[in-house]
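Here the complex is missing a single protein chain, while all its other protein chains stay put.
Here is chain A:
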Amino acid sequence: MTIHESIAADGEDAVQGQNVYVYEAPVRIWHWVNAFSILTLALTGYFIGSPLPSVPGEASANFLMGYIRFMHFAAGQVLAVFLILRLYWAFVGNVHARQIFYVPFWSGRFWKEWLHEVRWYTFLARQPKKYVGHNPLAQLAMLPMFTLPLFFMVITGFALYSEGAGRDSLEYALFGWVFSIWPNSQDIHTFHHLGMWVILVFVMVHIYVAVREDIMCRQSIISSMISGERLFKDRED
């Protein structure tokens, strides 16, 4: 929904009602826990794939790789738990909590607005439209570039973890089916590694677009993820 409809729906008057409550607390907490988990996971994961130079001394006196792997596993467990909570919140939260889990594929209006966003980002449209939640282009990018890769990383991550936990572990019982798809876990390592790059590329675009929208669209994007409120600075459209 665009800003005007939302404000009309909320029954607030146009002068005072420039602030809309978009992101509920669970969504905001999830966003930042998720961000720090991903940062930790990407860093430690990279060093699991390409370890640091050897440490000197006896093996019994060092546990560097062990700690790096521990951090990776711990951050992965945190990310997984919060992803489940986030999924739960998509059902009980407000309409914006659902946006990253689906694309309104059959809605003609969605694609019309999507086209306007594409035109805006390719400098063909002079004025941006303002949206209370994600704009249609963002919504379309979130699902395949972020939400689904996150689930993919959790599933393959636990499958790989089950290799060390053993064939009798809970992890293997829940995620062992991944090895029916790819019998050689070397392939799962490779795809898990590739998944990190997909998410990192997403993060780059995500941060750039958030900063750009904040400046160019005259609406709050970054602070919205802290306060939950979207502030519309003017109404040029």
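Operating definition for what follows: a contact is a pair of C-beta atoms (placed from the backbone, for glycine too) under 8 Å apart; a residue touches a chain by one contact, two chains touch by 3 or more; residues count from 1.
Simple rule for what comes next: contacts and distances are computed from a predicted model.
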item: Protein that the absent chain corresponds to, by UniProt name, given "Phenylacetate-CoA oxygenase subunit PaaA", "NADH-quinone oxidoreductase subunit J", "hydrogenase (acceptor)" or "Multisubunit sodium/proton antiporter, MrpD subunit"; value: "hydrogenase (acceptor)"
item: Sole contact to the chain not displayed, among A:W32, A:Y88, A:F151 or A:Y208; value: A:Y208
item: Positions on chain A where the hidden chain makes contact; value: 49-55, 59-66, 68, 121, 123, 126, 163-164, 166-167, 176, 179-180, 183-187, 189-190, 193-194, 196-197, 200-201, 204-205, 208, 212, 215-216
